[in-house]
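Left out: one protein chain. Kept in place: all the others.
Letters A, B and C mark the chains in the order given here, with residues in each chain numbered from 1 onward.
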């Protein structure tokens, strides 16, 4: 098996850096190009001193130049900016893994509502491509990802939420209405650009919710995939989602609350459903009933720890999921999708154990 | 107004230290005695170097000696140990502020179930005193606290949860069933004794739930007070409660989710109810609709920030409350109760602004 | 004693916020005006939600308006911007506490070199005022601060360094050459404006030096005061100073290394000199020989913990000092100086104990 040449567009952000870290270890690909507007001309070791061992130089993006060199491209650009670049690369025949939100929502009207500008929302920039995009959560869409040419890599909150919840909905164990998602994220999810909301002195030693009550853009993405699992139209499932910002750099913990369809069912049924769903999954661990997921247990890795418990007092089900938002929630999952798209072993380059403590 | 002599039993823990910090600034009391088993004989400045300015020496507890010197005592002992000491002090005529859980639950059978040892639970050690104890949440029980001789100071999770939720239940705006409480706490809530679960290297840079699905002892305490607000018997209201451990020292954020009794009511009704309930409260701020509570905004102070929002997508209500778990969640609230019990100005010694950043 | 009306210019930064927090508790002053360019017109409770209890509104600065209302002004502006404002207030007869660097260096040529722009440095903007300014470290210049009308409040690194070191130099116990200062600071010292160097994800879980090898502007300030203590001209004492950025919000630890003038002197002599120097100081604790200073022991307070040890192996002396950079290193010390300038009790409003944990 030769090495496939891959490039990264948007290499100067955190998901770009994480792609580089992981791809440098990948046995079947060669990193042949790094592109970023602001850092063009700089050695990547100056942009990211932790990548001191790499000789790569950041370049300004040019679709033809990328196509001449690479067969696969990771796009780690902001939403809105990404769609056009993706189209340029796609029409030049490259396999594209898009880490932005541009191709995640199946319904262009939903995209316009959540990501468009202005009151009614501007329309989706590349609606024609939308149908070709596969939602890049291998545990839910593995078969469609094999050979895919355009992958819309999921958001970090959706990944951590869907993993513990979708199997319960798919098995008809919990009701699709009344779902509560309370998720807690590290600060790296906000990216590399400094802002008041990521300023150390304001974030350390405190926790706070943000974008509450139906205002976070990952809400429709979760609803779309949960509805799909439940066999419902996307607009027939609505959750309440609260993201919280935790004084740590990496990791997401999603706590999901749902109502059983049958409150007299054995308490073990919910965990059993996760065990059945993930028995053959290389990156998912269903924790023992007496263990609890901890973001520290997956840090730096492509792994997810999930679990589900029935609370007899309240008659509710609690699902828990933890991931590293930059790996299974972004760059690692994108590489997992690439492996599937290219027909490589799905775990190639991704079996590094988490870093603890 | 002369200075009332006060003592602290259990002075060598974190709530003890916080009582000392606050009482040293209190204009109407004099700190006359510190008691703790392990540190007896040591100057408090050796036990807690941050209290370098105090000349007090820790002593071994003796009820008669305390009674000879103090009129008011704060008991900051572990549950189980506290009840007997409280009884000894109470029968000697002192006013007792108990920070343990021993007198919080009105029903001794509930105490036995949650705090007793063995299968059926050992009985409450001082059931006769239980009826005299007033639950020390001034915003809910102010009149009964005036002149009280035994105050059961609330737990930190209950304080942060009841403050945003009780007014909504009391006003009949949300249903008492199906309530979800997802709370996030700093590590100081676990106290001063080191353990694997408070070991820096295991806690920093991660978040995790613990004591999930009806196993945390603050659950029945919350249910008791929320049922009271809703006008229900304590055992007719059940919540699902998830505590999460956050990599920070102080602070609790409670996110509470409830179902409106009328989904067509104006969205502003929930915040309005909080504004009405807390209009005259000296320590409670109902945040503006476009602001969000942050534990960093109350750190070191006896203040709580609360809010409530209606999520039209899901038809749910989100309530938020933040406190400093060691102040409004413990020592500060105990002093607020003391002020009421002694007829002092309620805010005496407690108006220090939060420390930010 | 009536309440003196005081104002703060530059109220929207961290030292401004800390001045407000402390002055709201001060028994002898009334906070009558807050000034800041960017936040003019906003209630301070919107700028700093932790100050929810204050009704004050931020205003645009106008020297006449300030003079009409206040007798004392704290200037918490960036260096360069401050000097002109200070002059305007000074010539209107107000007592000014300047927290910027503009009046700290006695020699205007040194100011030009370190703070001026361009190669040769632009000259000091208000050299005439320089002679009237008193360096606001009460432990070194108390008598000159009494009645002072312009106080140049010290930098945070100089405060933490001078306190353990100056008495050793003044007593002739250590040599003025070969001094090494390795100091460690929390991130709040960089102020409220976000930057890459204060971005949570880049700062948490790491430590790094910055502005090394004679490039940090606090270097000449330390040399000036240490030389003064040693009885030398300012330019005859040179230190090597390394500031390090620690993943915490508040606090500075200075580790200073010096060579004894007599290596055969008893090891206790160095601590004894600190004890003698600080015997009557209300805010300085010389730690016991078996204790070690910890920034956590002074957090939120105007206190400093210092110590000195002789290392027999290497024949060197180690001095240690810890402060809260925003309190004893800035706003608290400024209030201490104000108390002296106005003839108030020196400790008024500043006796709050540190917040631990």
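Some points to look at:
The rule is short, and it goes like this: contacts are C-beta pairs under 8 Å (C-beta built on N, C-alpha and C of every residue); 3 or more make two chains touch, one makes a residue touch a chain.
Since the model is a prediction, treat every value here as computed from it, not as a measurement.
Although it is not drawn, the missing chain touches A, B, C when the whole complex is taken into account.
Of B:198, B:215, B:261 or B:291, it is B:198 that touches the chain left out of the display.
In the complete complex, the residue from C:10, C:49 or C:293 that touches the missing chain is C:293. Touching the chain that is not shown, out of C:320, C:335 or C:348: C:320 (per the contact rule at the top).
Within the whole complex, the absent chain has one touching residue among A:101, A:130, A:204 or A:277, and that is A:204.
In the full complex, chain B touches the hidden chain at residues 14, 186-188, 190, 192, 194-196, 198-201, 203-205, 247-249.
Residues 178-180, 182, 184, 186, 201-202, 204-210, 212-214, 219, 238-240, 242, 244, 246-251, 253, 255, 257, 259, 292-297, 299, 309-316, 318, 320, 322, 357 are the ones on chain C that touch the missing chain.
One chain of the complex is left out; on chain A, the residues touching it are 14, 17, 20-21, 24-25, 46, 48-54, 188, 204-205, 249-250, 285, 287-288, 291, 294, 296-301, 303, 305, 351-357.
Definition applied: only the chains that are shown with their structure count from here on.
Over half of the residue numbers at the interface between copies chain B and chain C are found on both sides, making the touching surfaces mostly the same. Averaged C-alpha coordinates put the centre of chain A at 39 Å from the centre of chain B.
Multi-chain contact residues, meaning those touching two or more other chains, occur in chain C at positions 14, 188, 204-205, 249.
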